[in-house]
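Quick one: this structure, given as structure tokens, is what I'll be asking you about.
Missing here: one protein chain of the complex. Every other protein chain is in place.
Chain naming follows the written order as A and B, and within any one chain the residues start at number 1.
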Amino acid sequence: MKNFTVKLTYVISLVTLTLFLVGFTWTLQNQFFSEKTTNVVVKEEMVKKDQNDQNKTIVALGDSLTRGTGDIEGKGYIGYLVEELEDKTNEKITLQNLGVKGYRSEQLVNQLQQTGVKEQLKNADLILITIGGNDLFQSGQTIMDLNLENIDRLREQYLKNLGKIIVDLRVLNKEATIFFVGLYNPFIDLNDAALMTKAVRHWNFETSELLDKHPQTVFVPTFDLFQLKVNDYLYTDKFHPNTKGYKLIAERVSSLITW
Amino acid sequence: MINLVHNEMLKIVRRKKLVYVALIIAVLVSLFTYAQFKEIERRIERVGSIDWRTTLQQQIIDTQNRLTSSGISEEWKGQLSLRIQQQQYYLDHNVNPMEPGAPTFTRTFAENSITLFLPLMVMVIAADLVSSERSAGTIKLLLTRPVKRWKILLSKYVALILSVSIIIFMYGFLSYMISGIVFGYQGWSAPILTGFTSEAGELITSSAQMIPQWQYLFMEFSLVWFVAVIVGTITFMLSVLIRSTPVGMGVMLAALISGAILSNMVSSWETAKYFFMINLDLTAYLAGNAPPIEGMTLGFSLVVLTISGLVAILISFIVFIKQDVY
């Protein structure tokens, strides 16, 4: 019995040693001496919708607002929105949050080129977008150096991108309703807020003009939500909404959703 | 010579060393299987989807968000963005990098344990191969036989290589068998992308190739085996040099752990790449992850490891042959 164990160990070790030696040689050969031809082929396999097909799928695109920056619970307006909708409909909702902090409109354009993102958008029942805040405020740069000409330039660029975003979305998904959450003015309490307020209103107006050209596309204003008592609804960075602020946005969006 | 190797194997087997190693591996694999199972469960709960594309996309988004947060180092940023590019490549080519199943588990588990856990298991065998004979005093009997000293040492080394082979095999076998209970045993032919390289933070996919997972596993485990052999060789040398087994183990452990820590912070200290412990992560090259120091390649690491191994063998033999035994 004892001898048997030793013998078995021998046999296994010799076999595995040979195996590893062969494998190692082959690996070297493969990694260093083989013809490096790109033989990667795209697997053509259509994405099947998940088993929970009956479930509604929400895809959220955009910036830190979509991410939920500033919300202590980390849910963001999307989180509260989904909770509300689930309560209302008693259905499980699948949420795909593709928001990236700091995204500007041209980055969103690029993101929409990604295969995975495309696949998810194809299957979406509802698309939510928050974008433009970083285009306009430039992480605070704009308010430091208020200049209407500059803002006009930023807006033109943004509108171009937004147009492309909506067109791209519609190519991918014709049915899903798109809700676009508009901008608020976080600096409304500061001195010379008037100019900024004007810029934001203009920005929102142009955005909603653009969206009107597309069917099933809804502009959701938030300016009024933050107009009074803005500081009650802002996070300590005085820029992102806090939990209360996100809840306000969520309430508004949810009241518009009709399933 | 066969007789001598037989003696050494007998001593390893009869001290049940391989059994202990197998037990440790089994416990750890079970632990990680459960952890991964929980992780998947949580992910499904969070994302509400088990489609890998969604999961992968979500990972990309998460990483992108991490990239924007302040206070992460440039190097780490570079690695993260390379990872994103690679994940994107997987998505673009509709290849699931984490095809569920025991083979995938085995693959990732091996990737994660090549720098620390597996070397540790090898140390269990190698650390006292010579020093235990010395502390037990049996070395006096070994060295007064009509057998040349180099033959005795060589027989021990051969036994070590054999044991290392078994350990690596057991490792693969156990992680496959145990994780398969939970994840299923399928997935041998799932496609895996390899051959990525990076240059200045950009992912280069020109030499990328798609191979079935079994081939990838085969390559991966060969590399793991090679690393284990080198670590075993160096531990072996310490066992010759240092009379006390715990001290030898301590030295080796310190080297391994410092390697793991250094890998995360030496990108600016370029000469660190000549340390053997920085070069242990061979599977990372296979998977196309960014190396700890810019410019390190599979070939480079293999050369560094080979040289370390050869030097260790040379020192072991010279010392063992010359040494006076008191």
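Brief remarks on what is shown
The rule we apply is simple: a contact is a pair of C-beta atoms (placed from the backbone, for glycine too) under 8 Å apart; a residue touches a chain by one contact, two chains touch by 3 or more.
Operating definition for what follows: contacts and distances are computed from a predicted model.
Per the UniProt record, the absent chain's protein name among "Cytochrome C", "Response regulator transcription factor", "Pyruvate dehydrogenase E1 component subunit alpha" or "Bacitracin transport ATP-binding protein BcrA" is "Bacitracin transport ATP-binding protein BcrA". Although it is not drawn here, the omitted chain touches the following shown chains in the complete assembly: B.
Considering the full assembly, B:A136 is the residue among B:I44, B:I72 or B:A136 that touches the omitted chain.
The missing chain lies against chain B, touching residues 3-4, 6-7, 10-11, 14-15, 136-138, 140-148, 322, 324-326.
Following the convention adopted for this analysis, only the chains that are shown with their structure count from here on.
Computed centre separation for the pair chain A/chain B is 37 angstrom, with centres defined by C-alpha atoms.
Contact residues on chain B toward chain A in their complex (touch as defined above): 6, 9-10, 13-14, 18, 47-51, 53-54, 56-58, 60-61, 64-65, 68-69, 88, 91-95, 161-163, 165-166, 168-169, 191, 193, 195, 205-210, 218-219, 221-223, 225-226, 285-286, 298-299, 302. Contact residues on chain A toward chain B in their complex (touch as defined above): 2, 5-6, 9-10, 12-14, 16-17, 19-20, 23-24, 26-28, 30-32, 36-45, 47, 50, 52, 55, 67, 92-102, 114-117, 119-120.
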